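Left out: one protein chain. Kept in place: all the others.
When the chains are written out, they are named A and B in that same order, and each has its own residue count from 1.
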Amino acid sequence: MDRKRVAGPELSVAPLVEYPVDRKCWIPQKDHRHDASRQPEDMRPIYLKTGLINQANGSAYIELEKTKIACGVYGPRSVKRVGQGFSGHGVLNCEIKFATFSCAKRRTNVRDPQEKNLSLIISQALTPAVRLDLLPKSAIDVYITVLESDGISSCLSAAITAASAALAHAGIEMLDLVAACSASYIPTGPSITATESAGSIASSPPQIFMDADLEEEKHEQGSIVLAYMPSRNEVTHVLQSGKAEGAIISQSVEHCVEACNKIYAVMHHALLESITENKSV
Amino acid sequence: MSRVELLSPEGLRVDGRRPEELRKITSTTAVLSQADGSAYLEHGNTKVLAAVYGPREARHRALVLHDRAILNVEFNVAPFSTGERRRRTKNDKRLLEMASFVKQTFEPVVITTLYPRSQIDIYLQIIQHDGGTLQACINAATMALIDAGIAMTDYVCACTAGWVEREPALDLNHIEESSDTSEVTIAMLPKSGKVTLVQMESRLHVDKLEDVLSLAGKGCKHIHQVIDKTIRDRAEELARKMAV
């Protein structure tokens, strides 16, 4: 008898596949995205809900189609380690973990260097918003679990958004919510066929696709992640990789700021909803 | 497998040295801005950087000794220092062993009772490896400790010697080290002639030991002169600068 697999009842059916699996290779074209219903400046629909983890002081869950992230906030608690000396400011610890099944390749349980680096980026993006000066000698822990990843850039931006919503849900004093958004620049049209003669990419500027998914990310020439506090009009983090002209960068920064304003509205809505829910209980 | 000819019929070694000849040693002190004392030493192609911090408050309370300072030695090997690139972790047993050799060598020489409840850190960084790292490290550490102004009873000079084919040879390089020759490293206090470290990991006939040791002792004396000159030159230069 096969003990290694769960046999399941005889009359079992295969699970429903929510998304049609497309084996078709997507070729980037101008104004034509991987998801045909989206325009270049369109984001994926966001589902954001706070208060899913009862044990945590604050929590949030975000879903952008195939990107699914859960986040829990614990604290503020007193700093455990003594001997670190007195600190007038609190500390914000962020930890992001990709679930073993979240990516195409299996991730390990141990935190790898990439996760450590993303954790640092997230805490740098959130720290400007949190009033850590009001929390001396204390620490706030933010744990982020990526359940399903659909592109690293969009994952990072969704994680920042979710973490900020969770911090607000935990009732931690903040200057503003932090919304984050990603954009990819993808060479489109004739330039892709002409790449054999190197350097021709520059001839036609790449198209900026907001909130790119994994398939689009594979074709990208570069990407940018921007975290932004809308009512303070302050960028809390920017991370760009890949080659790009200055004009493309400034354009994508503008696009991202715009998109962050939209995400901000969603975050507002989710937080207000959680309050009204609490009242009705 | 044909063995490398380590000693030519004329009695010269692979790098053209005579058996009792040292490689060229050049050194300088005060190379780093953050460390309290530092030294850089090139022993042939072996390049070592030593940094000394302290005496300072001990990092871990549990380790504090109420009557003297503790010595802490850390040993680092750059990944590009050897022919093949190799990354070593901090917990590499070989490195920890080397660090403890250096620590044991300096413990009787540094007057630790002058600095109770404190800690002296010696960080050693190998930049290029061509045999004789331990001797180069000890010599560099001596210079860095002097540069940091830490009280010591004497210099510590280390030197290796071995038995190459048919006669004792001083200061083995990487080729000689790696072709199964016996090698002894000693660290000596040149004034008193006391030995604070003897380290040998390979077989050597007991009859040959005395020859090898006395040759290594001679090497130490010579290294002392070289190091002493650098230190004195440096001190003179400082004195000149202060006089202005």
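Observations on the model:
Note that in this section a residue touches a chain if its C-beta (ideal position, glycine included) is under 8 Å from a C-beta of that chain, and two chains touch if they have at least 3 such contacts.
In the analysis below, contacts and distances are computed from a predicted model.
Comparing "N(6)-L-threonylcarbamoyladenine synthase", "Signal peptidase subunit 3", "E2 ubiquitin-conjugating enzyme" or "Ribosomal RNA-processing protein 42" against the UniProt entry of the hidden chain yields the protein name "Ribosomal RNA-processing protein 42".
When you scan A:A99, A:L147 or A:V257 for touch with the missing chain, the hit is A:V257.
Remark: the omitted chain is touched by one listed residue; of B:V14, B:L96 or B:I127 this is B:I127. When you scan A:K116, A:R131 or A:H269 for touch with the missing chain, the hit is A:K116. For the chain left out of this panel, the touching residue among A:S164, A:S182 or A:T236 is A:T236. Interface with the hidden chain, as seen from chain A, comprises residues 104, 113-114, 116-117, 120, 124, 127-129, 187, 192, 195, 198, 201, 217-222, 224, 228-229, 232-246, 249-250, 253-254, 257.
Residues of chain B in contact with the chain left out of this view: 26, 28, 31-35, 38, 40, 42, 45, 47, 49-51, 53, 56, 59, 74, 76, 78-85, 87, 90, 121, 123, 125, 127-129.
The rule is simple: only the chains that are shown with their structure count from here on.
Between the CA-based centres of chain A and chain B the separation comes to 52 Å, rounded to the whole angstrom.
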